[in-house]
Structure formats: C-alpha cells, structure tokens
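Supplied in structure tokens, the structure appears directly below.
Missing here: one protein chain of the complex. Every other protein chain is in place.
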Amino acid sequence: FSTSTLQHLFKQIFKASLDLQKTETKKILLVSREKRSEDTVIDVKGEKIGDGNTHFVMGPCSVESYEQVREVALEMKNQGLQLLRGGAFKPRTSPYDFQGLGVEGLKILRQVADELDMAVVSEITSPENIEVALDYVDIIQIGARNMQNFDLLKTAGSVDRPVWLKRGLSATIEELIYAAEYIHSRGNSQIILCERGIRTYEKATRNTLDISSVPILKKETHLPVAVDVTHSTGRRDLLLPAAKAAIAIGADVVMAEVHPDPATALSDSAQQMDIAQFRDFMKGLQPLLNMNQKATV
Amino acid sequence: FSTSTLQHLFKQIFKASLDLQKTETKKILLVSREKRSEDTVIDVKGEKIGDGNTHFVMGPCSVESYEQVREVALEMKNQGLQLLRGGAFKPRTSPYDFQGLGVEGLKILRQVADELDMAVVSEITSPENIEVALDYVDIIQIGARNMQNFDLLKTAGSVDRPVWLKRGLSATIEELIYAAEYIHSRGNSQIILCERGIRTYEKATRNTLDISSVPILKKETHLPVAVDVTHSTGRRDLLLPAAKAAIAIGADVVMAEVHPDPATALSDSAQQMDIAQFRDFMKGLQPLLNMNQKATV
Amino acid sequence: FSTSTLQHLFKQIFKASLDLQKTETKKILLVSREKRSEDTVIDVKGEKIGDGNTHFVMGPCSVESYEQVREVALEMKNQGLQLLRGGAFKPRTSPYDFQGLGVEGLKILRQVADELDMAVVSEITSPENIEVALDYVDIIQIGARNMQNFDLLKTAGSVDRPVWLKRGLSATIEELIYAAEYIHSRGNSQIILCERGIRTYEKATRNTLDISSVPILKKETHLPVAVDVTHSTGRRDLLLPAAKAAIAIGADVVMAEVHPDPATALSDSAQQMDIAQFRDFMKGLQPLLNMNQKATV
Partner (left out) sequence: FSTSTLQHLFKQIFKASLDLQKTETKKILLVSREKRSEDTVIDVKGEKIGDGNTHFVMGPCSVESYEQVREVALEMKNQGLQLLRGGAFKPRTSPYDFQGLGVEGLKILRQVADELDMAVVSEITSPENIEVALDYVDIIQIGARNMQNFDLLKTAGSVDRPVWLKRGLSATIEELIYAAEYIHSRGNSQIILCERGIRTYEKATRNTLDISSVPILKKETHLPVAVDVTHSTGRRDLLLPAAKAAIAIGADVVMAEVHPDPATALSDSAQQMDIAQFRDFMKGLQPLLNMNQKATV
C-alpha cells in the first residue's frame, strides 16, 4: 500500500465510523416488518383485512343518490361483499366539476350500509372533516392527491378508525411508507396501503399500475395492501385482468368502481362497471379466489 | 359518395352539433389570457411582480433562528432585493425530520422583514393557518405537495393576499392552471405560478426543470410566472445556469435558497447557497438583467 | 341557430368529411386483431407459443461457457422446459463492460440445445448478424434498445424465423405495435411481443413492470405476449410474484434469467436465480399453471 492509499483508507475508516453512528440512531419505522413481523389484520365489521383472503371494496365513484348507492350495495350483498365505497368529498381538477355531496353523501352511504349491514369507505379531504367522518364512515380514505397532506395524515393518525391510504400520483413506494408512518406515529396502526397506478409517459392507460409495489409493500411493511384497479387502468376492459394480476401477486384487497348506469355518472363515467359487468367481474375472479382459498386452508 | 359514407357523414354532423354546444358552454377560465389579455401585475410593498422586470425571492429553506434569517436578509438588502422567503411549516417526507418552527418561524420572518423593510413569502400547509398567516406573511406560498389540496386553495382564494402557487411534483401544466383557477374563482386574483421541476426518470438532478412551462404558462394565463431553481435542480452548481435560462425564457421571478451556513442547515443542506455564492449568483446574472432592462426601456 | 353557429357547423361538416376520407384510407395493421381475429400460434420445436398455455424462456443473462449453459439447460429439462435463452451479443451501457462472446456464444447455445433437444433464443443486435443467426438460433431476439432500430426490424422481417421483440425502455404500447408491423410488413408474421418494464421515476425496481400492457397487446394484436420478469423488476425477490401476475393476467410466455452461480455472473448478477431458486420459482407457479390448464381443458 502506498501512502496515498493509506491516507484514503483512514479517511474511509473515519467515514465508516460516522455512518455506523448514523445507522445506529436510524429510526426503525413503526409500519416496517423489521418492527413487527406478523401481518396487521384490520377487523371491519367482522371482515378481517390482511388475513390472507382477498377482500373487495366496491361502489360508485361519487355518491349521487340513495337509490344509486342502494342498487350497487344490494348487488354487493348478493355477491357476499360488504365493504361499500362512495365519494362524498370529491377532489376534482377543475373547480367547475361536480365536487360531491359532502356530508349529505356520507349520510346516504351510512344509511344504505346500516340497512344492509355493510361497512362504509369514503374519502375525507381535510383535517376538520375527520371528526365528522367518525359518525359515518368505517374506513377513512386518504386520496392520492392528499398522500402528503401531512396535517390530514396527522389528524387521521389521532383517531381510532382504519385508514385507507392511497399512493400519490407520482409518489415513490418509500414516500408511501413514510406517509403511513405519519399516521402510525400518532397512534393509529390500522392502515391499508393502496396502489392506484402511477403517472408515466404511457397514455394507453390512465395511470400505470405498478403491480410490483404490492410484494414490495408486503415485504417492507406489516400492513394490508390493496390495488385500486379502476384508477390505475382507467379502462373498464382492463378491470378484470388487472384484478387477476392483483390477486395473483398477493394483494389483500381489490377496489373497483361500480355504478348502476355509468353513462350518466357525474364523474369517471368511462371506467365504472355497471351491475352486469360487476357480476362478470366477480365470476371471472372465482377460479383465482378458489385457488387462494385452497392454499390458505 | 356511397350510402354508408352518407350515413357516417350524418352521424358526424350530429356529433359536430353536440360538440359545438359543448364548446359554447365551456367555461373560459378566469386565469386565462382569453379572459384577460393584459399581464396581471402584483404589487408587494412596491415591488411590481409581472411588470416585465426580473424579481427575486431568496432566503433560507427553513427558518432556524432570528440571526440566521437576518444574515441572509441583510445581504439581500445589499443586493437591492426585498422579497424574503423562509420555511416555517415544513412538509417533510418523514415524520421524524425537522418539521419547522411553525408560527414562531413566521414571527421571526416578520420581525426581520419589518426591521429591513422587506416582504415575507412563506408556505402555509393547512386551511386553518391561512388566517394566522395574514398577520405575518405578504405572499402565501402553497407548496408542490399541496397544489391539489383543494380546501387549502379555496381558503387561500378567499383572502386578500397574493398567493405563490407551486406546481405539483408530477402535475401537468393544465392541472397547475386549474389549481390557480380554484383560487381565482373564490375571488383572489393575485396569483404567482411557480415552476419547480417535475419528477422524471432522470436522477442527475433532484427534479427535471421543465423550462418550457414558463412560456406556455405566460401564453395560457395572464399571471406572473416564477422559477424555483433550487428545488428543480437540487444542485448548488446548477443554480446560476438554471437562473440564466429562466430569465432568458421570460420568467418574472427567480426563487433560490440562501443559508449563512448550508452545511449545518436543518433541511436541504446540499442545495442552498452561502452568502458568498449568493453574491456570485447575482453578479453572474447581471449581464442578462441589464439586457432585459434595456429591452423594457 | 345563429349565423355563426351555422358557419361553425358547416366547417365541422367539411372537417368531418375530411376525417372520413382519412379513416377510409387508414392502413389496418397486419399485426392487428382487426386484420386477423384468431391468435397467432408459433411452433418452436413442437412448443406452440400462443396456444393458451403458459410457456417459459429461461437461461443465463450472458453465455459464459458451455458448462454454465448446460447446467441451466439440464435443470430446465428436468422441469419440462425447452426454450433456452442466453446472451451472446450483449448491448452494454459502457464500452468497457463485457460485450458477450458473440458467435462463439451462439455456438455454445446451439450445441447444448442440440444435445438436449431444446430451442435457442438469443439477441441479435445488427442486421448483418441476422444471416449468421439463422444457423444457430430458433428465435431471434430484438432487444429493448433496438426496438426502433428499423434496419434491424426490416432484416428480421425478411427471414423465416420467429422474432422475440422486446418493448423499448420508454416505448409506448403503440410504438411496440408499429415496431412489430415493420417486421410483419416484410413478410415475417412470427412475432412474440415482450413487456420488459418501462422507465419511470420509481427506483425501487429496475424498471416498472407495465402489467396492463399484456391485456392491451392481446386485445390490439393477434400476437403472443411475453413478460420478462427479470429485467422489469431487476430484483430476484420479485421474480416469483411478478411471474404470478403475468400468468394471471394472460401472458403467453414468462421469461426469467437463471445462472448456476449468479454472484460470479459477468452481467446482471443481482437479478438472476440460481438453480435452487429456479426450482422454487417453478414450484411456486404450479397452482396457477394447474388452474389455467383446467380452464383450457
């Protein structure tokens, strides 16, 4: 070894010592597998999300009326599903688009869910509405655009209600994990992570479903992982194939939008299934669901 | 023409009639050039943003102390600059990172600005803090992560205070314009649009400065357009070249971060200039500023 | 209707007539479903790619020696697989990286394949090597970097040998289809399209596996569709989950890299499976393969 080599070596030793110190003080995240090796299972009205079976969250994009929600909910009951979603507070690109029915929408969801013994999933967009939401929703959804609305995350972390956390439009997997940590660090450990497609150059789909994020999130965290096949593809004809991929790769929950009459929907009309398509969708997934069930038995 | 051709033609006529109707009812946006052809000029303590000259918003990433802010502010005064920025509410990826001094930080900014007759630009991250902000800041910044926090946009649109609206990490130019429309539609027309780099596959820079967005935003809207050279490049060595490009392409404002001692900064230490670099930065821009001034005289 | 409305209407009628003419002369692509509704089935030594069953293309990233290739091939035979891949001409980012054994590598592949009655898939990177390749390979691979090397596409289109066409690093699905059309339009209709991940901002995986491209390509074209789980994920721990997703969503072929001793591989050591991992990989896919087989019987 020459002198310069030795000098370099000592510099490296010094640097290594510093790095070591850093590693030792590095926080192990509460949501990480390193912190907790068993899967988190979230019980929502008896449905155990994260238990190894596939669960479904279905319903219209926007709540438009009691009748509309009830029609979808009834078919869900027929299919044995009970996690009912619907948008009441709608984050829309333009201020002139339909902004949702607000609390009125939450009331409709609650009413239908109570009548049919179902659970409600709905998006809340601001910290001050979290309190209100507790009266109506069983799972608080935090949408893609709010994944790094840290005040909202902190408030959702302070209540005792499961949170459905969607990945931001161009959030990295690591950023999604840190967003979950914001919630967990405030005391709420009931978090479902939701892949919903990322923004890329490819425009054949509305977003690009990053299917690999599912096994990565399952490996890095102990939280249940969902795939929103509606927003990731934005195409009705891709809902079934995308759901198959999601189930096969290990997603705990599949989310999709259903509307009694998509053509007249006040939002996202091009990508929602109607009732008949919804039936075909569930039927198409049956072989995979059977296969998984055999595996878990 | 064959029969099928004629049939097709009539279908197209019908479709064209429908499209026509749609176009006629289409909202012309309040922020658009189509609505207002003259440039919006925003007067902040006598500095007229949008008047054709280049303005500068400078200051530390995070407010850390009175002394730290004052040292940067004093050098700004030396350079003839008066728009002082600093982060008090810091949106950070990890809940364990420094979250900013909050209102205490705003007070420091206000105190320094009052002592030196400067104006304060600072980010507000939740609707409930907008009211508080009015006591301390001259320009309310809405950050990239909150560009589609619509409750925040609406609240900022309801007060009489200029808003500095940053483009989201992967927002399209059109989405940025609609975000501005949320503010304007509530009554507040004093909006500065800020390009701050978009998220792409290229990792040589922190983000990819989408320099073309500047002339597009100037063409599509009547609002002043800023370029944040610090967050778009994330590299101290690129601040000066990026600022030159921004000025040459027609940006109304250049924003960059300055810290008395970047190495000890509580956030973004790798990309802030120190005082000496700040002087070189301003000196390096002088020929371009002179050229522009001659053009406007 | 006002006069201006009528004027607009007539303009639209004129425009519609023009569009109509354009549509009528628009070429229907040879590779499209519109042109041919049945699936193309490609027979490679008796293995019928595109017949509804899942096929596998496996082998080392680079051909390094006869022994190395043979060891992988033997295990493939054990697993009932016969499509052997290996890189002889290696397109590498740096001119100083291992560039492959060239024709020598093709000879090794051919020898092993002949001994074990298998078929050879290998990448050809320039038009002048297509002729040589005919002596050694059963499927000519055109790599991601050459997806729009139109001279290469045209030459591959002029020979009677199946072509494995990989999607470019940031090619759209439409561009991939047009690249296939270059081959087909020269007379060669035996084309397998291969999704191999696209370049996005997300760096948790080497590329982002665009799983939705599979059903889109199946719908838009009549060609078999493959998924390269190695290059799309770049992570050994994701090969099995990604392959499950690929099979579930309807891929005709799964491609993955296997190396007797990945740690010493001359290229891509971090992402190749060793022999034991390869066995686990095939075992892990068995339930899905069984399910599909039942479906096709």
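The chains carry the letters A, B and C, assigned in the order they are written, with residues numbered from 1 in each.
Quick note on the criterion: a contact is a pair of C-beta atoms (placed from the backbone, for glycine too) under 8 Å apart; a residue touches a chain by one contact, two chains touch by 3 or more.
As the structure is a prediction and not an experimental result, all values here were calculated from the model.
Student: Just to confirm, in the complete assembly, which displayed chains does the hidden chain contact?
Tutor: A, B, C
Student: Kindly state which of the options B:63, B:139, B:152 or B:209 is in contact with the chain not pictured.
Tutor: The single option touching the absent chain is B:209.
Student: Just one of A:200, A:232 or A:292 touches the chain that is missing; which is it?
Tutor: With A:200, A:232 or A:292 as choices, the missing chain is touched by A:200.
Student: Write down which of B:82, B:155, B:233 or B:271 is the residue touching the left-out chain.
Tutor: Touching the chain that is not displayed is residue B:233.
Student: Would you write out the residues of chain B that touch the absent chain, in ascending order?
Tutor: Touching the missing chain: residues 170, 172-174, 198, 200-205, 208-216, 219, 232-233, 237-238, 241-242, 244-250, 287-288, 291, 294-295.
Student: Considering the whole complex rather than only what is displayed, give the residues of chain A touching the chain that is not shown.
Tutor: The list for chain A reads 5, 8-9, 12-13, 15-17, 19-20, 170, 199-201, 203.
Student: Suppose we count only contacts with the excluded chain; which residues of chain C make the list?
Tutor: So the residues of chain C touching the unseen chain are 27, 91-96, 125-128, 145-146, 148-151, 168-170, 174-175, 178, 181-182, 185, 199.
The working rule: only the chains that are shown with their structure count from here on.
Student: Please state whether the interface between chain A and chain C is built from the same residues or different ones, using more than half shared residue numbers as the mark of same.
Tutor: same
Student: Provide the list of chain B residues touching at least two other chains, using ranges where the numbers run on.
Tutor: Where chain B meets two or more other chains at a single residue, that happens at 170, 199.
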